[in-house]
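A single protein chain has been removed from this complex, and every other one stays in its place.
Let's look at chain A:
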Amino acid sequence: MEDTQMDKATVLVVEAPANLDLESYIANYRGHTKISRACFIAERCPSLEVEAYKLALAETQLNTEDTRKYEHIAIQLNAALRARNEPEIAVDKEWIQNTQRQTKATTEKLEAELRNYKNNMIKESIRMGHNDLGDHYYNCGDLANAQRSYTYTRDYCASSSHIVEMCLNVIKVGIEQRAFSYLHNYIVRAESATDIPNKTVTASKLKCCSAIAHLESNHINKYKHAAKLFMEVSFDMDNSFNEVLAANDVAVYGGLCALATFDREELKTKVIDNSKFRSYLELEPQIRELITSFYNSKYNTCLQILKEYKNDFLLDMYLSAHVETLFDMIRKKALIQYFTPFSAIDLNVMAQSFSTHIKDLENELAKLITENHIQARIDSNKKILRVCEHQQDQRKLVFDRAIATGEEYQRESKALLLRLSLIKADMIVK
């Protein structure tokens, strides 16, 4: 509860997105993700706040035994209603009490069973016992205990499908805890398991987890890694992993990451000609259009789509934090690609193609030049961007560098010799 409050202070407020139908969006998911996503939206988007909290509340009551979360959401919802001068909803006290009582009973029952299994030393039963307890804790929202129970099953895994099950459970809880750093181990372990049923689907699920973990890491090439992983996800998975990701998300995350990091060739071979990923793109036609328009150099359309969907992306749990960076990267790439075939280009024309003001464009280009993404210079008087003559530059650079190195060498050697003389003469600061 504390951290949601902390979030609130830093969270940016998102206006109502143009393309989001909350109910059908949430219906795409299963399990806890439904609630987390609804809450995520409610915290950021005032216009959807009430509706999203209501959905989350109903889902919590219906499908979990997490009374703490229920109360928390109810408080938030009532606060939102109060702020709008609408009547508050009544908290279902009876359900809370009943559930708490039941939960306690179930915990005790499962623990007793587990003890029993342990006494009998039947491996498979112990594993099941831990698993059931893990499921139960998970259902109650006690993630730390769930994680512990799932981890305990590791010692009792007899087949590779058990191992995969264990890994997926641990990963599922890990993702919900947003503790991405240690997921990697479990992903690798699950991936290395052989002969398991529906291998492709499992592999795809693991790729998705790995991609999400990459997104949350600090790795310098994280978007590219994530994009590559999403591209390899088989369409057999479809919506079967929707307790974490819906099929639509694969298209959106993968599409944006690929657009931001792949070069033209990769975009063609790995995205546009990729039959697996194409099926996903069918689900999100705007992402398909985004990618094709970028590939066909229709940057205006491309940027238009991005702008239109920005708010949607900002309300996505995993994407939100990366939207600005990804958009920035895509825009930069568009500018660079646009300029590539030319030796000189009229800034007015370029500004038009990017539907931006010439002054802003100039600043953007200046930044790209300083960061060495394009080798060109701006003629601000005539508003023309010109490529620099390379060869001259290279030759001069070599000379410049040689002279600098030579002088550095002289200076350092002389300083060292002098230092040696000082030491010899025993002239030391004491």
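We adopt the following convention: contacts are C-beta pairs under 8 Å (C-beta built on N, C-alpha and C of every residue); 3 or more make two chains touch, one makes a residue touch a chain; residues count from 1.
We adopt the following convention: contacts and distances are computed from a predicted model.
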Report summary line: Of the listed "Ribosomal RNA-processing protein 43", "COP9 signalosome complex subunit 3", "Cytoplasmic tRNA 2-thiolation protein 1" or "GPI transamidase component PIG-T", the name UniProt assigns to the chain that isn't shown is "COP9 signalosome complex subunit 3"
Report task. Kindly state which of the options A:19, A:98 or A:380 is in contact with the chain not pictured. Result -> A:380
Report task. Could you please point out the chain A residues that touch the chain left off the display? Result -> 366, 369-370, 377-382, 386, 392-393, 395-396, 399, 403, 406-407, 409-430
